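What you see is the complex with one protein chain gone and the rest in place.
The first chain written gets the first letter, and so on, giving A, B, C, D and E; residue counts start at 1 in each chain.
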């Protein structure tokens, strides 16, 4: 499964809820304000293990828009919209943590 | 000042942000989904002291709509919309933690 | 048509936003399509099915009773996060007693609501073909 | 007209929602009314004035440069929550160097942005007559 | 006392507009004046005369109109921000004509004006209360 998270974990609980129910083969893609979760900050430990396993992606355009491209946490993989489409194709059911 | 909080602290950080910057003479009114913060739950300690000082209000109509009228935390004062108006009159500047 | 597993993921309470009522409207339509339908209630979504909602004081429509109709539409898999309930000081007895009649068991009335752990929910979610989030 | 203290409270980042840009539009209009204007940036609102925002990849308008115009409109009290910056791994040097020319000090260029603790912000908020939240 | 109200969200999606209406109604019933309601962001969508909710639900737009909030000149003080309105497709006859659009959707109990009306409301009212998401 592909889980998209579009909100900052500082503002909302959606990343935590996603992490509570994500299975071992799923990946997470941060889009919109969700890319704030891809920055190196006080909440980074939430996703460190998943990222180390190559399971955390962030949308490049949204990262650039927030001015945090030089501040990403370790092991975040960047994709463009075309890469977003590929993730949906590859990982099957898409769950949006809106 | 009157601070209104209209979101659940389980979903958003607005109650915490309000508490970080509320001064000693201000009161809080929970409206809409903010009344979830008036229920007795895992986050109740956030507002226990303020409530004990009589500084925490909740809108009765919103409490009833969420089915939590029998589950309120200690010392929450209920008001109707008329009481909401009175709080705005009495406490001056209104800050909405939208 | 092929049968797919549809999950409706409800994470918000009933009246602060429109998502709860408009999610329920989708679910009622979905019943006609004879797909495998599950509803998940987690986070503040658990408040959607708390017993005793009264909306007279806010001038909004009280649609909570509509959940009782789901059983008649063969929608009887309502999964509620145990952890979400507990955090909110709620238990199963605070929820509406939603039921359905089991056609495979002499139409016996059975509960539609099942409180599950997040780990159980994880397994249920993993089986879904389509997830609609509200 | 009487002079009142107006605070614009910005708690959300720039592009996920419209609040940031439409807040800035209000502030620019407000300048014409010669009121006492302060802006507060807290929570994810601090991202609004981070240096180096680039929106080509999302097809949205990059309005971040408009913050540089505030000084010309005598809007030079931009308070940024220290705690909000720190939580997000940001420091003052990550913010846009927003300045104004001080007419009371031989038009010397001075910083408009002031990083303050939540306690300092509390005191500033307490003095306001009107608070517009975005 | 003289109140001003800002509404930041549209009808039905968020409770903000309902809460603001209930607040305004209670203020008027308590003998206060609502000098202006300013609709900003998606709040502009509260002003559509095309709105057709189900029979058994409240009619948010008509609720606002029923308050009949006007100034001394008889103009509506349910004010819709022009910039926010155009961006979201809320037009009165004048804006529609100016932009060569056929038709318009602004309810006659509302009027379109500039952001200055919000600042002015903040200055002239005793209290400004914001309702949003």
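Assume contacts are C-beta pairs under 8 Å (C-beta built on N, C-alpha and C of every residue); 3 or more make two chains touch, one makes a residue touch a chain.
The shown structure was predicted, so the numbers you read here are calculated from the model rather than taken from an experiment.
**Student:** Relative to the complete complex, which of the depicted chains are touched by the chain excluded from display?
**Tutor:** Its contacts among the visible chains are A, C, D, E.
**Student:** Tell me which stretches of subunit D touch the chain missing from the display.
**Tutor:** 15-18, 58-61
**Student:** Spell out, residue by residue, where the missing chain touches subunit E.
**Tutor:** Spelled out for subunit E, the touching residues are 10-13, 41-42, 45, 48-54, 57, 61, 83, 86-91, 95-96, 99, 101, 103-105.
**Student:** Just checking the interface: what residues of subunit C touch the absent partner chain?
**Tutor:** Considering the whole complex, subunit C reaches the absent chain at 1-2, 4, 6, 18-19, 22, 25-26, 29-30, 32-33, 35, 130-133.
Note that only the chains that are shown with their structure count from here on.
**Student:** With one step meaning two chains touch, work out the least steps from subunit C to subunit D.
**Tutor:** The fewest touching-chain steps linking subunit C to subunit D number 2.
**Student:** Comparing centres built from CA atoms, which chain ends up most distant from subunit C?
**Tutor:** Looking at centroid distances, D is the chain farthest away.
**Student:** Let me spell it out: compute each chain's centre from its C-alpha atoms, then which one is farthest from subunit B's centre?
**Tutor:** Farthest by centroid: A.
**Student:** Taking each chain's centre as the average of its Cα atoms, which chain lies closest to the overall Cα centroid?
**Tutor:** The chain sitting closest to the overall C-alpha centre is B.
**Student:** I want to compare two interfaces, D-E and B-C. Which one has more contacting C-beta pairs?
**Tutor:** B-C
**Student:** Please report how many Å separate the Cα centroid of subunit B from that of subunit D, as a whole number.
**Tutor:** A distance of 27 Å separates the two centres.
**Student:** Would you mind pulling out the distance in Å between where the CA atoms of subunit C average out and where those of subunit E do?
**Tutor:** Roughly 35 Å, centre to centre.
**Student:** Mind pulling the residue numbers of subunit E that touch at least two other chains?
**Tutor:** Within subunit E, residues 8, 15, 19, 22, 128, 130, 132-133 contact more than one other chain.
**Student:** For subunit C, write out the residues touching at least two other chains, lowest number first.
**Tutor:** Only 11, 15-17, 43, 58, 60 qualify.
**Student:** Which of the chains touch, listed as pairs?
**Tutor:** Every touching chain pair, ordered by label, is A-B, A-C, A-D, B-C, B-D, B-E, C-E, D-E.
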